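The structure under discussion appears below in the form of structure tokens.
Yeah, one chain of the complex is gone here, protein chain that is, but the others are all in their spots.
Let's look at chain A:
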Amino acid sequence: MTAPLATEPATEPAEAPAPADPLVEVRDLTITFPATGGADAVRAVDGLSFTLRPGGALGIVGESGSGKSTVAATLLDLHRGTGARTEGTVRVAGTDVLAAPEADLRALRGATAAMIFQDPLSSLDPYHSLGDQIAEVHRVHRPGVSRRAARARAVEALDRVGIPDAARRARSRPHEFSGGMRQRALIAMALACEPRLLIADEPTTALDVTVQAQILDLLHTLRTETGTGLLLVTHDLGVVAGSVDDVLVMRGGRAVEHGPVTEVLGAPREPYTRALLAAVPRIETARERAAHAGVAYEEEGREAGAARRGADAGRRGPAAGRPADSPRPAGPARPDDSAPPADSARPDEPVRPAVPAARTAVATVTDRVPRPTTGDDDHNGAPLLEARGLRREFGRGGPLGSVLGGDRTVAVDDVSLTVAAGETLGLVGESGSGKTTVGRMLVRLLDPTAGTLRYRGRDLGTLGERALRPLRGELQMVFQDPVSSLNPRRTIGESVADPLRAAGGLDDATVVRRARELLERVGLDPAWYHRYPHEFSGGQRQRIGIARALAPGPRLLVCDEPVSALDVTTQAQVMDLLAELRRDLGLSVVLIAHDLAVVRAASDRVAVMRAGRIVEEGPVDTVYDHPQHPYTQGLLAAVPVLDPEVAAERRAARARV
């Protein structure tokens, strides 16, 4: 608990305080959410102070549960009326936000300081057109403006953020826009009243890299043109690198480090910042991930209860279950998500000791499940799985399809790929490129419309359900969302045991024992067998999902965005686990991800998908270092970089294009 952490910024930001009053001034802000239903009160923000000068840009970064979004919402006192207790002072453009009367606060919201939310689809009213929504906000703050003038203003704002044909598109509802266009529309709403401060809460998290780059460029342009201040909240260090002047790193409701972006990212002083930076997968580095910074820091703020992750217990002992040449440093690991959740209302749960037992579990589990590597057909060069000309259409079909006006969408078109035994194939592409559809076809969760699928010499694509059943266990899938892919009403042990029971032939005691071994294998305490999914953190839930996929003894694991919902440090741990399993069990893995860096770190070969087709495929280093297809080149160029100067250069390059 002795954290070597500064609770206050170690130094003031480099610039001398601006002569004008600061745009935002936060002093000793503490926010406590009251206890609900057995859970203790949560101190989400704990004594935070910072300022933002007019026209300046501050990035607040931190992992989920660090309190960063809570701070953003407090600038508009969005917690008012929710029961949250806020202490300290928050001044935005001269208004004492926490003390301001309701009417003053409403005048501030949207007009002086406007907020841009993370998910633009759910943040806009689905029942009204975009133009109407923007016009409505404008009229609320400019009561004299006529309906017609407000609508014209909305069109102007939409045009300003780069929505083509704005006059016509203003009449569309949010669901008729793509993700990037929706985020532009939300920014247009923020601009409608020419605010002095933009508060962007994870504005690009739901977007593809290329779109993310566009949105960040847009924010930058608007800021430089109008002198609007920007407070950017994000978990992605790459996003802040190119977008802000100052960075505030938060953890457990407190400021860990605060300073100019070049210093914080270039020469971080605090171990936590270094660990955070180290956990970011780098697109530049080759296969084996660069050594994680060997820093030790301890979980603090447990009493704050804000951090969802539990105590900092080394899941494995130093380098346990890891080959000797692993670049990973010995010593206490990064914060691990496999400890019991801090808020699971069982504070007395003993922290699981570092167990070399993980290795024992490998032996016990894999002795019983067929080892893929023992099959003599695995090393004779023939691919484990081979797809030729896969095609998948969605929509109404059949002979009546054309008559009844059904139109078919081609999600995947002529995709051919192979997966060798023990190999990891990365599948990257933007949303809608068809990568998930391909993944599901590979394990026959979806039937291909056309094309052949051969698995160990058998024609997988045309097997009937009955003939397919014995193979189902060998082809397993790990899903993106560990929350919705686990049954909330079954204990995690039961969820893992289900595939074993479905296979039949095992008595109950054996099934339970094996399920416990599997839990241990993925770094969870077997004693948690009887717990329910909601008691676990995101990373732990993904481990449960992996344990369930391992249960029937698969040879091929299709992982569909296995880490996209996780924080960087947790993400790195889950990827490590997958790599370890692949090595120890000889699994073949198809890794589907939109995060190019994650794929590079984990894959042997990579296939780039776009609009249902594979545009480029090859060994991972070749594709990343010498991309041939313009689409791949664009994709790689859009990946945010951690170096602020490089980020600025790239932005300039994009602007020139």
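Simple rule for what comes next: a residue touches a chain if its C-beta (ideal position, glycine included) is under 8 Å from a C-beta of that chain, and two chains touch if they have at least 3 such contacts; residues count from 1.
Keep this in mind: contacts and distances are computed from a predicted model.
Matching "Putative monovalent cation/H+ antiporter subunit B", "Cytochrome c oxidase subunit I", "Aspartate carbamoyltransferase" or "ABC transporter permease" against the UniProt entry of the left-out chain gives the name "ABC transporter permease".
Although one chain is not drawn, the whole complex shows that of A:71, A:97, A:170 or A:189 it is A:189 that touches it. The chain omitted from view is touched by exactly one of A:29, A:114, A:492 or A:572, namely A:114. Across A:126, A:144 or A:164, the residue that sits in touch with the chain not pictured is A:126.
The residue from A:175, A:466 or A:656 that touches the chain not shown here is A:175.
Where chain A meets the omitted chain, the residues involved are 76, 78, 105-111, 114-115, 117, 119, 122-128, 136-137, 140-141, 173, 175, 186, 189, 396, 403-406.
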